[in-house]
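Take a look at the following structure, please.
For this depiction, one protein chain was excluded, whereas all remaining protein chains were kept in their positions.
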Amino acid sequence: MNIGSIAMGAGFLLVLIGLWGILTRTHIIQIIVSFSVVDTGVHLIMVAAGYMHQRTAPIISEGLAASDAPSLVVDPLPQALVLTAIVIGLGVTALMLAFALRIHEKNDTLEIKNIERLRW
Amino acid sequence: MIRTFGIILTLIGVAFLFFSLFLEYETPLELSGSASYYAASTAEDTGSANLVSAIVVTYRGLDTLGEVTILFLTSSIMSYMLKTKKARNQRTFRESSELLRTASALLVPFIILLGVFIFVHGHLSPGGGFQGGAVLASALVLLLVADPLYTVQSRILSVIESSSGFLYVLLGLSGLLFGAGFLDSRVLPTGRVGELFSAGLIPLIYILIGLKVGTELSNLLSVFHSVQGQDLMEDEGGAR
Amino acid sequence: MIESILFIVLALLALASAVVAVISKNLVTSIISAGLVSLLASLLYLLMSAPDVAMTEAAIGSSLATIIFFYVLNRIRAKEDSRD
Partner (left out) sequence: MVAMFNPIYFVVAGLAAAFLLTLFHNRERLSYFIMIIALSLMMLISLAHLASFLAGTGEIVQVFTAGFAPPFSINFQMGPPEALLTAIVSLVGLLSGIYLSEQLRKTGAYAQAVYIVLVMGMNAMILTRDLFNLFVFLEIVSIATVGILFLSRSRTSVNTGFTYMVASGLISVVLLIGIVFAYMNAGSLNIDTLSESLVMAGRGGSIAVLLITLAFLLELKPFPANGWGIDLYTSAPGALSALISAGGMSATYYALAKVLPVGQWSHDSLVAAVGGITFIASQIIALKQDDSRRLLGYSSIGQIGLLLVVLGFSEALGDRRDFIAAGLLITHALSKSILFYISDMVQDDSLRGWAALRRKPVLLVLFGVAAFALIGFPPFPSFFAKWDLILLLNGGTEGYYLLSAMVLAGSLIEAVYLFRWFSYALKLPHEDLPELASPTSRLIAPVTAALVLAGASWYVSTLVSGFSQSFLIPVAFILLVAVIDRLPAWSKNVISIAGVSLYIADLYPRIAGDLMTMIFAGIFLVGAVLTLLSGFYYKGRRAGFYPMALTMFAGLAALIEAATILEFFWGWELMAIGSYFLLIRGKKSMPHGLSYLLFSIGGSYSILYGFSLAAAGAGGVIAMSSLVGISVMPALAYSLMLLGFLTKTASIGVHIWLPGAHGEAVADIHFMASAILLKAGVFGLITVLLAMGSEAGYTRWILLALGWIGVLSALLGNISAAFQESAKRLLAWSSIGQLGYIVWGLASMSHLGWLIALGYSVTHFLYKGILFLAIGGIALKIGTPYMYKMGGLIKRMPYSFFAVLIAIITLSGVPPLVGFSAKWITYNLIISEQLYYQGFVILIAGIIAFLYLFRMIYTVFLGQLKDNLRSVGEISIWFRIPMYLLLIVILVLSFLPNTLLRPIGDMLSGIFPEEAIVWTGSRGVTSLGYFDGAMIMYVIVGIFVILTILFLLLRKQTQKVKQFNIFYSGEAPSRPELSHFSYNFFAHYRKAVGALALPLVTGFWDRVTEIIHAVSDFIRRIYTGNGQTYLFHIVLYVVVVFLVQSGGYR
């Protein structure tokens, strides 16, 4: 078992743990925390998807000539995607927190059960 | 109780789904598809030593533009969603120690320099606009820790933010007008791989991204920071 | 080999902090643990030859996000205190 599989497995477990939190925690801040755990898990999965055994970072330097790159570097594309995903994740988290503040303002509580709601 | 049971069952289902995926995963031995193309031709195409940077800025530049836009959205939304009332006088922050204040005053320029270094060298070494921008924002964090009453010049921040965003789009357009497509970085000479002045537009764009991300994150931070001590604007309206 | 063991330890630590982040009733613990998950993940990225991602996760995922969490928490605490 190489570290790619471990990372992949850990990523899935992180998502599961986070999902558990999202579905069972009743405090909105904790739901957001759980969500960021899910996010981290997904990022881990994505990086693992690009990982290749015994290869180096996709940066050409003195030790790595451009011509050798195809046989020596890991897949750079998932890394680029993760970069994007991380930044998007921060944006989403920040926005969720802003909503949490507003909800607190309106409802004086962050317990999801006690928040006024629309129905049916 | 039933609810918890249902959630457990559902998560077991999710676990089963993940497990099925996990079984299908194996680390590849060869680069496939587009990855092999990137590995083989990035240096030649763009002149960037950092393949990830080349992908982020050039090949998938549109994603990055979108990503910057998301941060922009977040900080814009924040600016009217968490609009605070005019500052009240009794703000409840502890005075921070003299030591901290002096230290931060000394550190901040270096941190900013580090951030700039990171995004200027994005095409050469790990790091780039996002990382550099985040470092810039952390300088602000330090300032705020040292002096909670520090007022951020949000006007300047937003001018930098907007104009770097606008310039980013313009640089992209220049690719369309003088190069082969929107965001084509080969409008400037690609130079020799590994040199500071190489990789066409990539360093320029990364600088703009760095500035933009840095200011956006700073904006976010300062909005959240200011929220701590002040009340939010009242909301209007009733049912709707 | 050592790399693998290190990797497994880090991964287990990350999972453990994730569990703490989700289970803990204390919000501060939760937030710190979640930041820790990010930090550990960024170490994992480094080991997986993804320095760019590692830097980003460390700078954005673990530090900035945590700071924002604390700002919000402070605000809510302050408000609840002033009400009591």
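Letters A, B and C name the chains as they come in the text, with residue numbers starting at 1 for each one.
Rule of thumb we're sticking to: contacts are C-beta pairs under 8 Å (C-beta built on N, C-alpha and C of every residue); 3 or more make two chains touch, one makes a residue touch a chain.
What you are looking at is a predicted structure, and each value in this text was computed from that prediction instead of being measured.
Among the chains on display, the ones the left-out chain touches in the entire complex are A, B. Among the residues B:Asn50, B:Thr74, B:Ser125 or B:Ser198, only B:Thr74 touches the chain that is left out of the figure. Annotation for subunit A: contacts to the undisplayed chain at residues 15, 19, 22-23, 26, 28, 31, 35, 38-39, 42, 45-46, 49, 77-78, 81, 84-85, 88, 91-92, 95-96, 99-100, 102-103, 106-107, 112-113, 115-120. Subunit B residues in contact with the hidden partner, per the touch definition given at the top, are 6-7, 10-11, 13-14, 16-17, 20-21, 24-25, 28, 32-38, 45, 58-63, 65-67, 69-70, 72-74, 76-77, 79-81, 158-159, 161-163, 165-166, 168-170, 172-173, 175-176, 179-186, 235-240.
As a working rule, only the chains that are shown with their structure count from here on.
Once the centre of each chain is set as its mean CA position, subunit A and subunit B turn out to be 15 Å apart. Between subunit A and subunit C, the centres computed from C-alpha atoms are 11 Å apart.
Between the Cα centres of subunit B and subunit C there is a gap of 18 Å. In subunit A, the residues that reach two or more other chains under the touch definition are 2, 4, 20, 48, 50-51, 57-59, 73, 79, 83, 86-87, 90, 94, 97, 101. Each of residues 51-52, 56, 60, 64, 68, 72, 75 in subunit C touches at least two other chains. Those residues of subunit A that touch subunit B in the complex are listed here as 2, 4-5, 8-9, 12, 15-16, 19-20, 23-24, 48-53, 57-61, 66, 69-70, 73, 75-77, 79-81, 83-84, 86-88, 90-92, 94-95, 97-98, 101-102, 105-106.
By the touch criterion stated above, subunit A contacts subunit C in their complex at residues 2-4, 6-7, 10, 13-14, 17-18, 20-21, 25, 27, 29-30, 32-34, 36-37, 39-41, 43-44, 47-48, 50-51, 55-59, 73-74, 79, 82-83, 86-87, 89-90, 93-94, 97, 100-101, 104, 108, 110. Residues 4, 7, 10-11, 14-15, 18-19, 21-22, 25-29, 31, 34-36, 38-40, 42-44, 49-52, 55-56, 60, 63-64, 66-67, 70-71, 73-74, 77-78, 81-82, 124-126, 130, 193-194, 213, 217, 220, 224, 227, 232, 235 of subunit B touch subunit A in their complex.
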